[in-house]
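With one protein chain withheld, the remaining protein chains of the complex are depicted in position.
Residue numbering begins at 1 within each chain, and the chains themselves are lettered A, B, C and D in the order written.
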Amino acid sequence: MQVKEFKPLIVAFCCNWCSYAGADLAGNNRLNYPAEVKIIRVPCSCRVNPMFILRAFQRGADGVILCGCHPGDCHYTSGNYYTRRRMAMLFSMLDFLGIERERTRVEWVSAAEGAKFSAVMTDFAATVKALGENKRLEDLRCKK
Amino acid sequence: MRKCSLDALQALFAHVNASMALYLPVDGSDGKAVYQKWSEGARWSHALNTVRSPKDFFFPQTEDLMKFKTAGKSIEIVDVRNAAEDFVIFGVRACDVKSFEILDRVFLTDPVDSFYASRREHGTIVSVACTRPSETCFCGTFGIDAASPAGDVSCWKTETELFWQANTPKGEAFLQLIAPLTEECGNEAVQAQQEKTAAVMKKLPLAELKADAFGGGKTKEFFDRPEWSELSQACLGCGTCTFVCPTCQCYDIKDFNTGNGVIRFRCWDSCMYSEFTKMAHGNSRLSQKERFRQRFMHKLVYYPENNDGLFSCVGCGRCLSKCPISMNIVKVMKKLGGE
Amino acid sequence: MQKVSQQQLIDKAVSLLADGTVSCVLGWTKGEFDYDITPALFTDEASLRQGFVWNDFCGANFSKYLVAKTRKCEGKILVFLKPCDTYSFNQLLTEHRFDREKVYAVGIPCEGMADIDKVKAICGDGISSIDCNGEKMAVQTIYEDAPVQVDASSVLAERCINCKSKKHVAYDELMGDEGDVIDSARFDEVAKLEAMTPDERFTFWQNELSRCIRCNACRDACPACTCEVCVFNNPKSGVENKSPANSFEEKMFHIIRAFHVAGRCTDCGECSRVCPQNIPLHLLNRKFIKDMNECYGEYQAGAEVGSRAPLVNYTTDDLEPGEVFNGRDSDA
Amino acid sequence: MNKSYLQEDLLRMSGVNPRKCMQCGKCSATCPAYDEMEYHPHQFVSMVKNGDIEPLMKSQSLYRCLTCFACVERCPRSVEPAKLVEAVRLAVIRQQGANRMTANDIPALLDEDTPQQLLVSAFRKYTK
Partner (left out) sequence: MQRIGVFVCWCGSNIAGTVDVKAVAEALKAEPGVVFSTDYQYMCSQAGQDMIKESVREHKLTGIVICSCSPRMHEATFRKTAAAAGLNPYMVEIANIREQCSWVHKEMPIGTEKAIILGKAAVAKVNLNTPLTPGESPVTKRALVIGGGIAGIQTALDIADAGFPVDIVEKKPTIGGKMAQLDKTFPTLDCAACILTPKMVDVAQHEKIRIFSYSEVSEVKGFVGNFDVTIKKHARYVKEDVCTGCGACVEKCPMKKVPNEFNLGMDNRPAIYIPFAQAVPKVATIDPNACNMLKNGKCGLCARVCTAGAIDYKQQDEYIQEKYGAIVVATGFNPISMDKFDEFAYNQSKDVITSLEFERLTNAAGPTAGKLLRPSDGKHPHTIVFVQCVGSRCDSCAQKGKEYCSKICCMYTAKHAMLTRDKYPDTEVYVFYIDVRTPGKSFDEFYRRAVEEYDVHYIKGMVGKVTPQGDKLKVQASDLLSNKQLHIDADLVVLAAAIEPDKSARPLATMLTASMDTNDFFTEAHPKLRPVESPTAGVFLSGTCQGPKDIPETVSQAGAAASKVIGLLAKDKLKGNPCVAHSNEQMCNGCSSCERVCPYGAITYEDKEFRMPDRTTAIRRVAAVNPAVCQGCGACTVACPSGAMDLRGFMNEQIMAEVDAICK
């Protein structure tokens, strides 16, 4: 059997007001990043329920990244502060259960940071790729 | 009757396992007994019984029935059934052996549940008589003799030896299999032990519990009894009693969307749950009192009514020790049975 | 042995019923073997005198019952609250889950509750009676002639060994002496797990959670889980399921449940007490409590009514999600 | 001891973060020993920040500081210069491996106006 190169599947939840626009800017400037990254638009990073993250892992994602406005810059003034607490706690819990902490990440990317968006996604994809397939939070039923 | 030394059991288990999968109670990581497939080094637990009943072997908690593979708008149906292989369950107590009869009456009558039937066909049950029952035991209430367990093979354990007796052709075959490691013997030691056990059984706190007040045809007598409210008032509506029960056989069939298709599977359900038998119109039993009543009416009245007076409780005592609020069938029987 | 006697509680309940302060009493009623105690609602003196018990096995936390019972009961309900129960009581009030006016809460001191499994580990099976009224617990089995004398401290439930508080944070009336908040070692077990490598932790939890049978006892006993409709019962939530059909489901269930009660969990320990499979579920909740204490300042859910839990609060200089691991280098 | 390590050491010993300083000079404005000092409190802060520590260690200013803590009290940025002076002094004593003052030095310093207590505290301060 031929060994296929492992391509991680990465779900990126992006705040409509900053990181999603940052991704657009990365596009405008043709700043490449791995195609494994698939973006889901949310109104604010605080819209992201831990259930969505677990769902992504269940369905076969190898990494989940959440991007929001820099603290202090939230379009809704405080949404990303709640995100910060929720995700800090969630990630710590996943780590507690022995799930690789590098599989989840929160990054603050503003609408002006196209280069940062591209760099963050490139780095995250490389990190997840190095980790290999998500085994610890997989649902065998969802495997192809 | 044949016997072997307890010291020889490991070799015997290895021998059996070489030709078919052998499951037996071992001490789990939480110190409680659990059925596990035998492997080198696995020790037979000294515990009276397992937390989960052995009904899993024939009626597992979840079981895939079929798969639908989808791609865009196309659907392909995939049969997921595996050819079952022969296996042995060793160390089943008298109460749990009886539970298989109760399950059989549900799953093997027409329409036969082919998943269940296939497993039942391939499984050999080796029971072991009890010597130190717990205060929660009340198998006697339902006419079960803990000292004379049924099953394809019955076993008795003494200080040093294990005695084997085949009750069915499947059991004969099994004894044949272990013949090289066992020897022919008389039943004196077994009888002595049965007498000892019988004496202990009489001392059990629930030895005098009777189920006579219940049985088929008594729906009207019990259905509207006011005591149900009081009995059920503390019930949390969790499914512990049903899931540890060896005779509870309700299940739900659900579809799981895998992203690439759908797995249709069944899983245990509990009549204690508020969504139990939820249909398009809603639920049939809306309050916890009704749900609670359903469970016990089913065990003590409805099931016997349809099954020649056979109660669907075997007195294993699991619900007595596991209910978070210590409400159980014994309390129900005593309250309603007029003690 | 408990400091306030069963008789004192019965007398208190009888007098409050008699003077019309309350119309019913939420208490414990005895079972078959002295340890299988069931919560019950008493409405008259006779049933109280006959059935009410108070001993070392009255572990059930009543607070949760108040949500449903206050909706149904005419008049006030008398509830006896152990110190740990009062935290749940307050937390439910914080969440407006019942009407405080409909409850008359009597705080009772608690010397810790016994774990029947620990009793059985010492005395064996076949218990016919347990007497908790003496200095030591006397356990009679059908296999022994004389009762076995057991030190109550040796059979304390895990949650009582690590009791966080003997102080009542809510009551209308207090029986016995008021205790203090205890500087317990309840986070030690969590810290031990934190010190493991991720692989060890994964193995640990895989082993523990694989026993889960999704009976929902943890959820249904949890005083924080009083949702009108639980997400795990709601087919539209996307996480609904009835069975641990896959190792993912077990993790999902317990992660989400712990997350939902994070900041609301008072660490009463009911989840672990009721788990038929002895999964140390309280460790998940304690992990959240420990993390929140460390990251956002000490917070005890239920310590005061109306307090703002860490996850519905923030400061502008909270640490970043990536920073929660700083200083935990066991596996970096 | 290399320079950056020394700087780190000073900051650790004193607990002072000189980067917080906004160069207002209030420490030096408030210092009663100002005129006796070659390097003044604000200079201590900025020189330590810049890693320019050698001159400070050689300077007599170290021993002119009265440790009255007026600068600590008044600093609007909580920089606490006196603690830094103290740390440099300590570094000198440690590095020299010798004491700045010995019991033999005391008689020469005695005069009628100097309170005994001052000498005792000085002895304590300049000795390991």
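Structural remarks
To be clear about the criterion, contacts are C-beta pairs under 8 Å (C-beta built on N, C-alpha and C of every residue); 3 or more make two chains touch, one makes a residue touch a chain.
Just so we're clear, the structure is a prediction, and the values are computed from it rather than from any experiment.
Every visible chain touched by the undisplayed chain in the complete complex is listed here: A, B, C, D. Only one of C:S129, C:S247 or C:N313 touches the chain withheld from this view, namely C:N313.
The hidden chain makes contact, of the residues B:S118, B:S148 or B:N260, with B:N260. On the side of chain A, the interface with the absent chain consists of residues 9, 11, 16, 20-21, 23-28, 30-33, 35, 38-44, 46-52, 55-56, 59-61, 72-73, 75-79, 82, 86, 118, 142, using the contact rule stated above. By the touch criterion stated above, the residues of chain C touching the omitted chain are 71-72, 94-97, 226-231, 234, 236-238, 260-261, 264, 308-309, 311-313, 316.
Counting over the whole complex, chain D has residues 20, 22-31, 34-35, 40, 42-43, 70, 74-79 touching the chain that is not drawn.
Please note the rule applied: only the chains that are shown with their structure count from here on.
Chain D has its Cα centroid 51 Å from the Cα centroid of chain A.
Contact of a single residue of chain C with at least two other chains is seen at positions 245.
Within chain A, the positions touching two or more other chains are listed as 139, 141. Pairs of chains meeting the touch criterion: A-B, A-C, B-C.
On the side of chain A, the complex with chain C involves touching residues 50-51, 54-55, 57-58, 71-72, 78, 81-82, 84-101, 104-106, 136-141. Residue ranges on chain B touching chain C, taken from their complex, read 28-32, 34, 48, 51-52, 61-62, 132-136, 200, 203-206, 230, 233-234, 236-240, 242-244, 252, 254, 256, 265, 267-270, 273-275, 320-322, 324-328, 330-331.
For chain B in complex with chain A, the residues that touch the partner chain are 256, 258-260, 263.
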